[in-house]
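Not every chain of the complex is shown here; the ones you see sit where they belong.
A and B are the chain letters, set down in written order, and residue numbers restart from 1 in every chain.
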Amino acid sequence: MSAVIFAGIVGFGGMAAAQDESVDVEETTVEFADAYGAFMSDIGASSFFTVSNLWLLISAALVFTMHLGFSTLESGLTQSKNTVNVLFKNVFIVTMGILTYAFWGFNSMYPGDFNGYFAAGSWFDVDPTMELMSSAYADYTWYTDFIFQAMFAATAATIVSGAVAERVKLPSFMIFATLLVTFAYPVTGSWEWGGGWLNNFAAGEFVDFAGSSLVHGFGGFAALACVLLLGARRGKYVDGKIKPIVGHSMPLATIGVFLLFLGWFGFNGGSVLNADPYLVSFVFVTTALAAAAGAMGAIFLSWILLRKPDLSMALNGILAGLVGITAGADSISPAMSIVVGLIAGMIVVVSIIFFDKIKVDDPVGAVSVHGVCGVFGTLAVALFGDAAPFSSQLIGTVSICLFAFVFSIIVFGILKVTLGIRVSEEEEAEGLDIGEHGQEAYSIRPS
Amino acid sequence: MSAVIFAGIVGFGGMAAAQDESVDVEETTVEFADAYGAFMSDIGASSFFTVSNLWLLISAALVFTMHLGFSTLESGLTQSKNTVNVLFKNVFIVTMGILTYAFWGFNSMYPGDFNGYFAAGSWFDVDPTMELMSSAYADYTWYTDFIFQAMFAATAATIVSGAVAERVKLPSFMIFATLLVTFAYPVTGSWEWGGGWLNNFAAGEFVDFAGSSLVHGFGGFAALACVLLLGARRGKYVDGKIKPIVGHSMPLATIGVFLLFLGWFGFNGGSVLNADPYLVSFVFVTTALAAAAGAMGAIFLSWILLRKPDLSMALNGILAGLVGITAGADSISPAMSIVVGLIAGMIVVVSIIFFDKIKVDDPVGAVSVHGVCGVFGTLAVALFGDAAPFSSQLIGTVSICLFAFVFSIIVFGILKVTLGIRVSEEEEAEGLDIGEHGQEAYSIRPS
């Protein structure tokens, strides 16, 4: 039958390639070739492995695209005098995040996945060829697992980046972001995706499909802690009045949200962890419907409250819908995903207005979009679906968000009293681009 | 030749699928599990199903990317004082389009696909699990079918959005776009892709592979109707002279066209409806060659006519080539696809100049790119290939475009005499961003 033939073909092709490429690796070559052959025989029998692996890799590329989305969204929603700073932080976060996840995070987050290892750098010690060959290892290789998860890891710090924009001191933020991504994110991650205690509730395990809490709630509440420590931008709240500080480029912000929407197909769709036709397509549909409904909820509620069709709110509504469905994208029905998105889109409008009123200055609405809607999305798994009990969802999301908040208060608090976390009044006025980078973002000849 | 046979095969498969779908089962977990197992056994016999399903989902993501392309293209080619408005319309259209397609369009467009149902919301009534399980249902799940088609649906309204930019009244446009996407687009769609009358010509069935007529011609002629009802922007035609109103950002416009080109690989490539290696790669090649030739045709003709290498025309040439090959991307040879692209690229230059001369004010050239080249592309199937007789192509494209035009004249006409479709003279001068949204798109500190 074809599967057997296939196994032969794939194994043969792969082997030849492997042999060609490992010409003069002496001692390990034979072992590697044997292991590779065995691996290919196993997965050769299942082209599902090959397709699933490819889908996870494509999903990793899509999630990577989200980092571009965050970069343009954050820079679009802030002032042009701080644009280089925003972009630099985003470039730093994603590249630092991939590296620290290789050195530490991946190991620390998935202990069960590779023999209970828990040590910085172990990833480089283990002979990866043998680990990768394991046909028992789900529907993708170890390297695929790493790259897909690595793309997620930096997201939490990116969320914080937007909230602290326009007044945070760069070196302090770089240190904080590195610690958050490297050490804090994997801790809560391991609680759930690493097979930890959130899977062991008697009432039924905690469910967070693609990270409403583990990524977005985590990032949102870390952001809240940082914003509280940092204080509002100068000129934002004057004499008890709220003075809007408008973003400098709505096209950039819009590009950002579209790219985030696009990337979310990989964020949620890839979280199926294989190419199951039913599940992946189901997740695509719930994700898209929730995002669309989020836009509607935000557009119409903000139109009523603010008396105008507000583009920023529409954009935040899309993100709210996406964050809202992320925990239940595989378990909430399409019809209910519309309800979830609609509510999330309305929540985000109210939440942004609320935080502004209590003078929590979050330039991009990160706390509302990721924090508040992340919690809502996690609870929605129980409220609008039946994959998990409400109690487990509540305990889970509160634990994760609280951990992120407390970790951030402590670490960012220490930075505050040591290095300082805020630029000088002059630098804030002049802009961080000149102050921190000696470079302006734009030099467009007036026409 | 090959495409004809293949078209037959695919069509045949689809029909059989429709007929086979008479299973009627209750909603229970046990039965779901049984059905799921049966489904997996069936499609498990065909990993081709899994790969094809994945390709359609990735194509849906690529087509989604086109909406970002439209957003940036349209905003780039219009004035900065209307940018928020352009972006808002695009955000609204794609999110509204996905939702209304779920509530109505998908049901209404593909009657054969789900037992002849024709009713709003039926998608939510049917137990989707059973439908999705049907192994007879082509090479992808029902959810995949929905999301892929939903991404197409909003395109028609997006095309109109560009043509009416800079003077249309927002609420009226939102109502019109919703009606167009929800009710008009599925009607013509069902004529062809829903197994309707365009498939039943004695001379040979009408062929519109990925929508030169059904999407682009439809959108382009709806746009023409709206532009005629709306009139030109103030200051465009003064004392019988044409005053160019230049776009505000050529980088945005260029980003838009590149993203549309990228997305078209999903638009056309996904329209193969499976991952057939030969056909999908064939379609990639014809699509890319036509786009490239379109650029060449537009660059060199506009260089001759306008005495300068015109970037806008080059960009429109790429789109013209893409629209031109869309109907025959699977049936026109690579060599002929270059000819089709080249001609489309030249047509679009002449058409844009022509419409400007007769004072049809279309800021982004949507009528020429989508309408005129859509008709040309549909006819090209017969002229430069042999997949369909010319008569069928002519009847098909005229019917579709005429329907779109008449529908738009009536609906937009009613809106004109009721709510009004045009902003006030003051608002047009000041810009719709301030007038409709109370927000400016840019706030870039001069440097």
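Keep this in mind: a contact is a pair of C-beta atoms (placed from the backbone, for glycine too) under 8 Å apart; a residue touches a chain by one contact, two chains touch by 3 or more.
This is a predicted model, so every value here is computed, not measured.
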Homomeric assembly size (copies in this file), of which only 2 appear in place: 3
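Criterion: only the chains that are shown with their structure count from here on.
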Chain centre separation in whole Å, for chain B relative to chain A (CA means): 31
Residues of chain A that touch chain B when the two form their complex: 47-48, 51, 54-55, 58, 62, 79-81, 246-251, 254-255, 257-259, 261-262, 265, 269, 275-278, 280-282, 284-285, 288-289, 291-296, 299, 308-312, 314-315, 318, 334-335, 338, 431, 440, 442-444, 446
Complex interface listing, chain B residues touching chain A: 36, 39, 43, 47, 49-51, 53-54, 57-58, 60-61, 64-65, 67-68, 71-72, 75, 83-84, 87-88, 90-92, 94-96, 98-99, 102, 123-124, 128, 132-133, 140-144, 146-147, 150, 170, 249, 252, 255, 436-447
